[in-house]
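Below: one structure, written as structure tokens.
Note that one protein chain is taken out, while the other chains of the complex remain in position.
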Amino acid sequence: MLSQLVRKVERPPRLIDEEGRRADGRKVDELRRIKIEVGVLKNADGSCYLEQGRNKIMAAVYGPRELHPRHLAMPDRAILRCRYHMVPFSVLERKSPAPTRREIELSKVIREALEPAIFLEYFPRTTIDVFIEVIQADGGTRCAGITAAAVALADAGIPMRDLVAAIAVGKVEGQLVLDPMDLEDRYGEADMPVAMMPSLGKITLLQADGLMTLEEFEKALELAMRGIKEIYNKQKEALREKYLAIKREVEVT
Amino acid sequence: MPRSEEIIPKIKRQQIMSMLAKGERLDGRRLDEYRPISIELGVVEKAEGSAMVRLGNTISIAGVKVELGKPYPDTPDEGAFIVNAEFLPLASPTFEPGPPDESAIEVARVVDRGIRSSGAIDLKKLCILPGEKVWVVYIDVYVLNHDGNMMDASGLATIAALLIAKMPKVAVKEGKVTILDEWVPLPVVNRPVPVTMAKIGEKIVVDPSLDEELVMDCRITVTIDESDRICAVQKGIGGSLTVDDVKYASKLAVEKAKEIRKALPPLPSIEDVEWIVKEGQ
Partner (left out) sequence: MAVYFTQREIVVPGQLLAKGPYQLGSNVYKVGNAIYSSIIGLAELKDRAIHVIPLKCCYVPKVGDIVIGKVIDVGISHWTVDIASPYSAILQVSDAFNKVIDTTREDLTKYFDVGDFLVAKIIAFDRTRDPLLSTKEPKCGKIDRGTVVEISPAKIPRLIGKKGSMINMIKKEINCQILVGQNGRIWIYAENPEDELLLVRVIKRIELEAHTSGLTDRIREMIRREKSRRGNVVSASKKGRKAS
């Protein structure tokens, strides 16, 4: 009986209606609701729980710490290791717990998105380990994972040039949309995840699939920049809030 | 500890950067110039299609095999294709035997993306019995020598092999599938070309050589289709790019893809081709 469960994501008649509203009611340039909690895992040196729409991501950082086996260490800097993983029940059709080629690629590009932000040279011969677990997935998980991991790195006190904020832009029914959800990813014409160090204006992750003209691509980049600014503000707010909450509770004004 | 071959002496990086400032590269190329490309077609007769690409000294060989299989559950009326890439240990002193590492997986997935997004293979034409039987196209790419830019060498080998591949027709009669001895081209309708660029200091160069890859700060691959549309983008390795870098790189990619496409075989003529012959109706 269970094996006959229908697990198809049905395509609605229109993904964007005449008023420019998307299937979840958002405007084309609107982000999903984001919630960021800092320091939720007590064993990790830094951690972050992030919700973006129906995405639920847990990110944890251990390090800098000793690297075993020793021969993998770099003499003049820390190495950054990153594991992006989706739990089997995070998606409609159960995903095998073993790392897939997609998870291997995403682990690589996420690591490459975070590396430029960290002052690795301050901790030679060590490793900084970043773990991203996708508990529930609804499109844009690599971006949400990067956003969460950056917060976890800052929470761990690891010196960084800047936070890294990430968002995807999709093309749906010919229109560019910000922060596409899974439905829009599946039935859209293009998907472009972007990550950036916003204060420095440096792009650290950029991928695209689907079809876009050069003009659409450039417009998509600009839309992504706007989304990234908003995400960056949410990251900063969440980090400060962890300490401001304590201040509010104990200080007598 | 990285291998000695992976450690670039500082003076080499300085040398490369000072030459770039003058618009020159170690091997005499311009910043926007590719190394000589040679494509040998049909090198493996037992494969349905094959091609060996030499991009400077980098060599990639791609083979196409076509097999009967089941369609994916969410696309019951489409054939399928799978790209696998491996960096062979004989290609470089730094490659170890074993399953594909993250870099090889990345090449496979970026090449796959270019083909998938551009719809280069018309998968609907490969459906034999919807929901039951389809053609599955396997593309395996092997790097035989690594002298930089395995991405573009592999992408070109893949598309070249697909363009000249031949597959048998099938006859379907009352649900039974018979493979015929009539050979036709694959339904290839687009020629996506990946263009990889490296950022070294402030300069962007196309088709980085191995030396340039060892000193580059960042890498970006932009895949362009026959109609000048972007069908895949992949920023690679660490480092970062400015928005202006990205805009420049994507414009340059459109230009270079057009040039490089001239080295590829043309699209097969498939207007009158019937891959599935339905009998007994």
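Here the chain labels run A and B in written order, and each chain numbers its own residues starting at 1.
One rule holds in what follows: contacts are C-beta pairs under 8 Å (C-beta built on N, C-alpha and C of every residue); 3 or more make two chains touch, one makes a residue touch a chain.
All figures in this text were calculated on a predicted structure; none of them were measured in a lab.
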Chains in view that touch the one left out, judged over the entire complex: A
Per the touch definition above, residue among A:P64, A:P116 or A:G170 touching the missing chain: A:P64
Listed residues A:M86, A:I110, A:V130 or A:A154, member touching the removed chain: A:A154
Candidates A:A148, A:A168 or A:L239 - the one touching the absent chain: A:L239
Positions on subunit A where the hidden chain makes contact: 45-46, 63-66, 75-76, 117, 119, 122-126, 154-163, 197-200, 235-236, 239-240, 243-244, 246-247, 250-252
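By definition in this document, only the chains that are shown with their structure count from here on.
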Parts of subunit B lying in touch with subunit A, wherever the complex brings them together: 1-2, 74, 102-103, 105-106, 108-109, 113, 116-118, 220, 225, 228-243, 245-247, 250-251, 254
Subunit A residues touching subunit B - in the complex, by the definition given at the top: 8, 71-75, 101-102, 104-105, 107-109, 112, 115-116, 190, 192, 197, 200-214, 217-218, 221, 225
